[in-house]
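Only a single protein chain was left out; the remaining protein chains are all shown in position.
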Amino acid sequence: MAESTNMRLRLPLLCIILEVILIVLFGTLVEYNDDTDAKLWNENRNHSATRNDHENEFYYRYPSFQDVHVMIFVGFGFLMTFLQRYGFSSVGFNFLIAAFSLQWATLMQGFFHGLHHGKIHVGVTSMINADFCTGSVLISFGAVLGKTSPVQLLVMAIFEVTLFAVNEFILLSIFGANDAGGSMTIHTFGAYFGLMVTRVLYRPNLDKSKHRNSSVYHSDLFAMIGTIYLWMFWPSFNSAITNYGDPQHRTAMNTYYSLAACTLATFAFSALVNPEGKLDMVHIQNAALAGGVAVGTAGEMMLTAFGSMIVGFLAGTISVLGYKYLTPVLESKLKIQDTCGIHNLHGMPGVLGAVVGSVTAALASPEVYGHGLQRVFADVETGKWNPQSKGGFQAISLAVTLGMALFGGLITGLILKLPIYGAPPDTQCFEDGLYWEKYCEYGTLMDVGLLTTKIGGGMFGLI
Amino acid sequence: MAESTNMRLRLPLLCIILEVILIVLFGTLVEYNDDTDAKLWNENRNHSATRNDHENEFYYRYPSFQDVHVMIFVGFGFLMTFLQRYGFSSVGFNFLIAAFSLQWATLMQGFFHGLHHGKIHVGVTSMINADFCTGSVLISFGAVLGKTSPVQLLVMAIFEVTLFAVNEFILLSIFGANDAGGSMTIHTFGAYFGLMVTRVLYRPNLDKSKHRNSSVYHSDLFAMIGTIYLWMFWPSFNSAITNYGDPQHRTAMNTYYSLAACTLATFAFSALVNPEGKLDMVHIQNAALAGGVAVGTAGEMMLTAFGSMIVGFLAGTISVLGYKYLTPVLESKLKIQDTCGIHNLHGMPGVLGAVVGSVTAALASPEVYGHGLQRVFADVETGKWNPQSKGGFQAISLAVTLGMALFGGLITGLILKLPIYGAPPDTQCFEDGLYWEKYCEYGTLMDVGLLTTKIGGGMFGLI
Partner (left out) sequence: MAESTNMRLRLPLLCIILEVILIVLFGTLVEYNDDTDAKLWNENRNHSATRNDHENEFYYRYPSFQDVHVMIFVGFGFLMTFLQRYGFSSVGFNFLIAAFSLQWATLMQGFFHGLHHGKIHVGVTSMINADFCTGSVLISFGAVLGKTSPVQLLVMAIFEVTLFAVNEFILLSIFGANDAGGSMTIHTFGAYFGLMVTRVLYRPNLDKSKHRNSSVYHSDLFAMIGTIYLWMFWPSFNSAITNYGDPQHRTAMNTYYSLAACTLATFAFSALVNPEGKLDMVHIQNAALAGGVAVGTAGEMMLTAFGSMIVGFLAGTISVLGYKYLTPVLESKLKIQDTCGIHNLHGMPGVLGAVVGSVTAALASPEVYGHGLQRVFADVETGKWNPQSKGGFQAISLAVTLGMALFGGLITGLILKLPIYGAPPDTQCFEDGLYWEKYCEYGTLMDVGLLTTKIGGGMFGLI
């Protein structure tokens, strides 16, 4: 509490220094790729009799990119506005760290995904990948929501994006693993990284802010905007970087059915675990999305609509049960304070998704996939593919991801514990007033002498 | 009132049983179609010199699908949040019954649209059709909003989806009717089905809940999110399953102009019917959308921008006048309690759309359509087409739809009247507290002793 939370110098300096570094690195390392460069695209186009502008990858990836973009900024941003006094910070800090992470991810992923004569090539596919990596950071943000300053969040993003790129490189490039929708690389990694960070940052006296660690009526409706957008666009998310043609089409459809089944499971178990049979907004807002996470690996495979629905139903069920029974235990026994319950939405469903992916890959056969086999499993073409070893590499990928996430979260958590970032005191967690200029001092609402309350460092009209 | 509204067993059991049935039926009946199956797509692709991955229907239907998906989940869901204490239920139950209906519709429509060796083939087009059918159920939901339990809504959806598929089969497959945007199949059917259900469920003492049957300031703003998304994406809705090329392009544009003209009519008449010239949010939220409904049949035809604007202007006008003068009469004289006024938004504009479609079809000629004639009217190719009989079949389609809707609504309403579904008592209609876990008991807001009020079974913070 003796530590100052004043951000006047720390936040601007960090933002400016980071952006200057990014600009310098982009200036020296980043180039347009073949589909975005005026010269290259038109050279290639002229050399090919059949290739025309309509075949630019823009037309096949950009609609998916925009759906993913909405999930990152509206989906994650508004999902976290459920807290009664932390709406500005939820959507605002989500905005800030996403805008930073997508730039930093472009560099880190470009570096590991393969340089072209020492340069990173960018286009719509790298934009999708950067947004994916950003999603992982935002998942971790959910665990520490309300308890960390924006400076801490930016520092966390620096480390998490870097480790994400390393882990993704190991999985996709070394193990040749399949993970188009990121059950492992995005969800499992983001969840366990964030859980470890929040464990290290454990606050024994967080109770002092518990009156703000809950929702009010309209904050829950704002959060539903986030939920519904995530739910609707998840088919685009999982299919955004699969191969063209049947894999992309199939992935979107599998995700659609998984989510639908997950939603029924969520409503069922939400009512069942409540003594009065009432539904809990926390479950609806979060667990209904677990079906998207759980088909993030197997969605591009021949999982069938039927298989997708079973996976979705399971995911919704374990997610609700996790919120009800596991989250309190994690906090009381393991000292893991998980504000948004990311373990239930991204952690367990991510692991489930990895297991489903491993099993589905091990069951793949040329009889079922025909000539499509090599379009789903890239190593078929090199002749190295066999279903059992493929399934094994998928399983090993999960283990590596868990290890990287927990180790990375531990180191990052320790760094974030340094008393230099302006973290909020225990009494001022989940409070916008600490970071946002006050409003409404002269508003009508105050004139009538109602509806305002003095809190934190700010005076807020409550509507 | 003696009847228990506790949903602890009824809702979970129904959800789980329904999902298990769906999973079993999907497992035995549903297969990937030619564009989603790994084997089939790649076989077909290899047999064709010109076909490539870029021609997978995914790239031509999926953006439309996502727009429709947003309308179903955000559009309908938030449009109904206008009630002051029913926001959770509006967006939540919309979510639940839509997630169920789209799965059930896949089966029902697949069955009637034609099996392939006893199997239902699914892909992005079936996803759009399932979302369309879901839209019809959500329209009916608007009539009974606030007066029915989620168990009742799921039961209603089971019957309505089934009858929708039968009616759609009769219109499209037997009569060869045109109805790409569903003026008849979706809007007219959904509206009159819902109106009949609410008639059968008439509550003479609904006045006891009338203090909750209205909006507050921010609930109206949430509802505008729904309105605006429906308005923006309606061009995608009407054009989502038309033929490729000029029909899809033209349908989207006709809808765009119809909606624009409708909006001006809505503002004009909303001010005109008010003694002080003030605008009514109910009109803006709903009547401004009637223009999309009213070109749902003729939109793919050569209606012209000019014709679309006339239709849109008329639709907006009758919709506002309906809200002002007809809805009160329907309630007092015909005992139809129509919470959202679906008769004004979907009922009358749907009938108008059917009539406009019939007239426009009867006026079609090879001179105007050229070789495009058979792309709009499928039966041109079989030689059976002539404009007058075509127009006649369109008119008969309307009559059949009205009959099916009213009959189906009657039966369904009687089934829903059974006292086993935990329907809310007359004093507790339009009240989230009955179904949703309370919040905010320990919130800051209560600490200051303001801003909360004990209502129903729950304690809600009012913000």
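Per-chain residue numbering starts at 1, and chain names A and B are given in the order in which the chains are listed.
As a convention for this text, contacts are C-beta pairs under 8 Å (C-beta built on N, C-alpha and C of every residue); 3 or more make two chains touch, one makes a residue touch a chain.
Just so you know, these numbers come straight off a predicted model, no measurement behind them.
Asker: So one chain is hidden, and I want to know which residue out of B:44, B:214, B:389 or B:427 touches that hidden chain in the complete assembly.
Answerer: B:214
Asker: Out of B:252, B:351 or B:434, which residue would touch the omitted chain in the full complex?
Answerer: The single option touching the absent chain is B:252.
Asker: Out of A:74, A:314 or A:380, which touches the unshown chain?
Answerer: A:74
Asker: Check each of B:118, B:204 or B:275 against the chain that is not shown and name the one that touches it.
Answerer: B:275
Asker: For the chain that got dropped from the picture, name the residues of chain A it touches.
Answerer: Contacting residues on chain A, toward the hidden partner: 6-13, 15-16, 18-19, 22-23, 26-27, 30-32, 35-43, 45-46, 52-54, 56-59, 62-63, 66, 69-70, 73-74, 77-78, 81, 87-88, 91-92, 95-96, 99-100, 102-103, 122-124, 127, 150, 218, 222, 225, 435-437, 439-440, 442-445, 447-448, 450-451, 457-458, 460-463.
Asker: Which parts of chain B are in contact with the chain that was left out?
Answerer: Residues touching the hidden chain, for chain B, are 54-55, 59-60, 63, 67, 84-85, 210-212, 214-221, 224-225, 228-229, 231-233, 236, 243-250, 252-253, 256-257, 259-261, 263-265, 267-269, 271-272, 274-281, 284, 288, 302, 304-306, 309-310, 313, 368-373, 375-376, 450-451, 453, 455, 462-463.
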